[in-house]
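Scroll down for the structure; my scribbles are underneath it.
Yeah, one chain of the complex is gone here, protein chain that is, but the others are all in their spots.
Chain naming follows the written order as A, B, C and D, and within any one chain the residues start at number 1.
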Amino acid sequence: MSVFILLLGPPLASALLAVAVKPYRQFVGWANALLSPFSIGAAVALWGHVLAGDVLTSGPGEFLRADALSTLLALCVSVVGALAAWLGPGMGGDDGYDGAQARKFRIFGNLFTFTMLFAVTSNNLGFMWIAIEATTITSAMLIPLHVTKASVEASWKYILIGSVGIALAFGGTVLGYFDFVNLAGHREGALNWTVLMASASRLHPQVIQLAFVFILIGYGTKAGLAPMHTWLPDAHSEAPAPLSAMMSGVLLAVALYAVIRWEAVVTAAVGTGFTDGLFIALGVLSLVIAAFSLVVQQNYKRMLAYSSIEHTGLMCVGLALGPLGSFAAMLHLVNHTLAKSMLFFLAGRVLHRYRTTEIGRVSGLLTVMPWTGGLFAAGVLAVVGLPPFGLFISEFALFRAGFAAGRPWLMGLVLALLAVAFVSMIGHLNRMLYGPPAPGVTVGEGNGWPLVPLGVCATALVVLGLTLPAPLQVLLERIVEIAGR
Amino acid sequence: MRLFSKIFQVGLATEPLPPGGADVVRLLHEVDARVRRLFGRAVAVRQVDAGSCNGCELEITGLTSPVYDSERFGIHFVASPRHADMLLVTGPVTRNMAVPLLKTYEATPAPKLVVAVGDCARTCGVFQGSYAVAGSVDQIIPVDVFVDGCPPEPTDILRGILAAIGRR
Amino acid sequence: MIGYVLEVAQAALALVLAPGLVGLVRWMKARLQNRRGAPAWQPYRELGKLFRKEVVVSSNASWLFRAAPFVVFASTVAVTFLVPILAVPLPFDGVGDLLVVVYLLLLGTFFLSLAGLDPGSPFGGMGASREMTVAALAEPTVALAIFALALSAGSTNLGQIVARTMTAPGAALSPGHLLAFAALFIVTLAETGRLPIDNPATHLELTMIHEAMILEYSGRYLALIEWAAAVKLLIFFSLLGNLFVPWGVSMALTPGTLVVAVASLLAKFVVLAGAVAVLETRIAKLRLFRVPELLSASFVLALLAVTSSFLLR
Amino acid sequence: MDSAFSQLCVLGSSLVLIFGLILLWRRGVTAYINAFVWQSTVLSAVTATVGYFGNDRELYWVAGGLFLLKGVAIPRLLRRMERRFAAERELEPYVNTATSLVVSGLLVLFGYAITRPLVALSQLPTRAGMPLAMGLVLVSLFVVISRKKALTQVIGFLMLENGLALLAVLGTYGIPLIVELGVFLDVLMGFLVMQIFIYQIHETFESIDVEQLNRLRH
Partner (left out) sequence: MAPAPLLLAVMLAGYAAGALAALAARGALGRGLVAGCALVGALAGLLLGAVCLGAGLAPTFTASFLPLTGLALRLDGLSAFFLILIGVVGAAVAVYGFGYTEAYEGRYSLRWLGALLNVLLLSLSVQVMADNALTFLMAWEAMSLSAYLLVLTEHDQPGTVRAANWYIAITHAGFAALVAMFLLLSAGELTTSFAAMRAASLAPQVRDAAFVLALFGFGAKAGVVPLHVWLPMAHPVAPSHVSALMSGVVIKMGVYGLLRVTIDLLGGGPAWWGGLVLGLGTVSALLGVLYALMEHDLKRLLAYHSVENIGIIFIGIGAGLMFQSYGLTTLATLGIVGGLYHTINHACFKGLLFLGAGSVLHATGTRNMEEMGGLIKRMPRTAFFFLVGACAISALPPLNGFASEWLVFQTLLGGSAIPQPEVAVIMPIAVAMLALTSGLAAACFVKAFGITFLAIPRSPEAEHAHEAPRSMQVGMVSLVLLCVGLGLAPFAVVPLLGSSLAGLGGLAPTAVAFTLALPLHVPGTFGQMSAPLLALGLALLLALVPLVLRVLGADRRLRVADTWGCGRIGQTARMEYTATAFAEPLRRVFAELYRPSRDLSIDFHPASKYFVQSIEYRSEIHPWFERVLYDPLLHGLRGAATRVRRLQGGSVHLYLVYMTLALLVLLTVARWRT
């Protein structure tokens, strides 16, 4: 229990503190920053338990539960949450936010983190749904932190599409529950994943398939899978940088987590063929749309958003490629979380300096902010899948899985689409990095300390590109077992 | 085939060089014996038109024809003064051509000879005194032989060249 | 030992005979123009004269300009050691084959073209450009002709080819051989600067190819280049004469056969010189930009030669 | 007894669906809100009925919650917004009324087709209402798609949730209460946030016409 409190407590406490202190004071931010590592510590502790082979549960009716999959997500969420706490508004200095905005960020940002952490540690699929719905609400509140026409529009689209999607996921949950109830009757903790899994193999195939369609469309909306991805470029590009980082880095992953939970149930009921087909269809569609949308992209934050769609699609395809593919997808998830959150934080720095999100008007980034530019370049090179960054390894593993699974044509298509995305992103990157500094932009790195944690991210990416630490490998292997592969 | 039968029917068209008086050829000085021996059987000629009315050129062209055939004496015309042993200069030297003539002379490797052909080359002829004329050839570069005539006949020119290399 | 002596003797013979060969062509041409013409040995006199003249060098020229004549001469002379002129097999046969011959000649052309560019005269550049164009376009034909010969002889080494053709005389009259001969003949005209590709007697700079490159040369440098050009003509005549019609070439290295070899060589030269002279009388120079057409015609001939050798194998 | 129960359920579900269809038919926002109030009331009644016949006490609480939340609280907020924006009439929708009704008929048929295995599987007397609930979900989606005002979209979304709630009640006699409470909370919070955004849209765009929200593209 204490571990879960340590995991879920800090963000909740930070949020409450921010609610209590009005007007905003700087110590709230610092308190948040100091509390956030405890979550990471708790996640690491969970990891230790997983490595030791036991699954931690807690609360009435095994209310909270942390197996390998939960642990991985908890790790990602807590790390990105901590990054957002450190680099978010209200830590002093000229960061372009006033006190009210900082307070709003501290309240809803922490609630956002809390809901995500709760979603991944909840054993009950109903509560998981509630938590994910809550992520929509909390994150939507933060998008128009600076109220502009664009941010209001983005937030409306996000909340509407997200809510409709998540409502459909609720429909899926209901259908799944229906199937279970028909089989086993009303039981205590019937919506618990463990309970559901125990009798999953006897579920009615057609019903659980229908349920899964609702689930996939619903959570897929939050995960940014095409064709439900439409809110994502808008929301990610208009949200403040820390929020973009959290959304792109972990929110998508949390939604994918929900899909995987249900996929395990469906797979147990009807085998892998059904989910594989859906994953491949939606994954490839996401890849196609993302790759071609990147070609003539003019906004670097949208570019990063489409890249997220691309990677979600890739993970989705990976999930359909057998155990090895699932392994690769999960590794990719970790890498993508690190790379994309780093990139969005950096994009925030760029935006703060250049006051524009247009690629064409950001020029000479390497001259203006050499370290930011360099890290940004490293991040983009990482997300396009170049060594020595971790995404190269996970993509390679994914392809290897695809070929081993006897799907060379699919993999050929994916390779081609990734190449299109690669070429486009490199072109956009170069337009930003080089050339004369844009007029009216001050040259100089500015406040450099936020770069330290981001540099750590980049280093971690390189480490993951060169080696796969045994604890991580074990963790991922456990996940593959959980996913029913 | 008709060409070849024509060649066969005509036979040799070259006429022997008739002996003639030395009155049209004026030797300015004896050529060095070594040079004479060197050029005796092979001399390359570079023709320079220093401002001629082209009368002399017409006659010089005759030298390579089958009738006069200068090649039988080892005399052939070349395209560059670097290859030449002898400059064949015609006409009065106009102002425009004075420097080129001098440069041509400089460009010719030693030992070298200069044969000035036609009256103009020696006296500037009817162009004498013209604002455009710089002077006779010998006023610009040293001349070894003058060939008189306006224009001189090909045989005279041939004799002049032969005289210059000491093969009268 | 006798082989090495013969090798040197053959090279010396080539050097000595070469100017005479040029003179022979000129004399024949003069006669065909109904002129008396200079005697065949006139080129010796001209070379002698040039060796005793002063050299004038452009102030713009570098050491390359002065080195080039020696490179040209040396590479050409080196070839005379590899080409069977009198006898086979000779000890240096294995030092270089037909490809080596071609590329050695290219070496000379390369340096001569550079020398043409060196003084900065527009004529030199023009000549160099045209010479390299012609050389490059002639190259595939030579290579194919070699291919055709090598196919039937089983070797690219010249001595081997001659020996093989001697032992199997039928090959000399095969269509492949005849076509290859025709192709190589055209290439000979191109490589040695003969009509209709180049006019060795022209005085107009704008129509020149080979001459334009060497307009700047004088004295002994000019002599070396002219001599090398003459040797090149002799080499090509020897190739035409001895590779396709090898009879007369000494294989026993006895004095008797050597005498026969010299005699037959002279006879072949006279025939080839006559052919060139007649041709040069008969036809006019091609426009420069029509030269490639002629060369491509020769290329097609060579290609036909190879394919026919393949199919008749 | 079961047949009466079953009849009542089908009747209730039909009413719920019909109130949904009113949205496609009528033009005034006031009418939409009224339809929504009636729909929520019928829904809570159906829930209570199921609780009664199914002997499930928890469902009374759910029915009460439903009524308070969707039949009273949310409509009040909706009415306040309506007055604030003076948005009496819905704009010309993307799809005209006649076509809308045809499409929704087809969607209900599709709902029937989809829920066939559910109905076949279930032994509950309430099962006959499930296709209607599924139909309502699809029709509500169609409302959200085809209507231009932000307010109408919100109502459509709320009806979508009603449809899902109906599905849960009819199919499983309701999901566990604690989960249901969480869902209520979420619905309320979600609605409040949407309300905030609608005010923001009105503030920045001076209209709640969603069609204007099209500057973010590509």
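Everything below uses one rule, namely that a residue touches a chain if its C-beta (ideal position, glycine included) is under 8 Å from a C-beta of that chain, and two chains touch if they have at least 3 such contacts.
Here the structure is a predicted model, which means the values were calculated and not measured.
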Omitted chain's touching partners, listed by label: A, B, C, D
Contact partner of the left-out chain, one of C:Glu46, C:Asp198 or C:Glu216: C:Glu216
Contact residue for the chain not shown (choose from A:Leu16, A:Ala198, A:Val296 or A:Val443): A:Val296
Of C:Met166, C:Leu253, C:Ala275 or C:Leu288, the one touching the omitted chain in the full complex: C:Leu288
Contact with the hidden chain (one of C:Gly3, C:Pro89, C:Pro140 or C:Gly274): C:Pro140
Where the unshown chain meets chain A, residue by residue: 156-157, 160-161, 164-165, 168, 206, 209-210, 212-214, 216-217, 221, 227-228, 230-231, 233, 274, 277-278, 288-289, 292-293, 295-296, 324, 366, 381, 386-388, 392-393, 396-397, 399-400, 402-404, 406, 408, 411-412, 415-416, 418-420, 422-423, 426-427, 430-431, 433-436, 464, 466-468, 473
Residues belonging to chain C that touch the chain removed from view: 51-64, 70-71, 73-75, 77-78, 81, 92, 94-100, 103-104, 106-107, 109-110, 113-114, 116-126, 128-130, 132-133, 135-144, 147, 150-151, 154-157, 205, 215-216, 219-220, 224, 288-289, 292, 299, 302-303, 306-307, 310-311, 313
Touch list for chain D against the chain that is not drawn: 94, 110, 113-114, 116-117, 138, 141-142, 144-146, 148, 210-211, 213-218
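One rule holds in what follows: only the chains that are shown with their structure count from here on.
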For chain A paired with chain B, centre-to-centre distance based on mean C-alpha positions, whole Å: 98
Distance between the centres, which are taken as Cα means, of chain C and chain A, whole angstrom: 78
Centre distance in Å when chain A and chain D are each reduced to the mean of their C-alpha atoms: 31
Of all residues in chain A, the ones touching two or more other chains: none
Set of chain B residues in contact with two or more other chains: none
Partner chain D, residues of chain A touching it in the complex: 124, 126-127, 129-130, 133-134, 136-137, 140-141, 144, 147-150, 152-157, 159-160, 163-164, 167-168, 170-171, 173-175, 177-179, 181-182, 186, 190-191, 204, 206-207, 210, 233-234, 237-238, 293, 296-298, 302
Residue ranges of chain B touching chain C (in the complex, touch as defined): 3-4, 7, 10-14, 38-39, 41-44, 66, 69, 71-74, 76-80, 82-83, 85, 107-111
Complex contact set, residues of chain D against chain A: 114, 117-118, 121-123, 137, 141, 144, 150, 153, 157, 160-161, 164, 167-168, 171-173, 175-176, 179, 182-183, 185-186, 189-190, 193-194, 196-197, 200-201, 204-205, 210, 213-216, 218
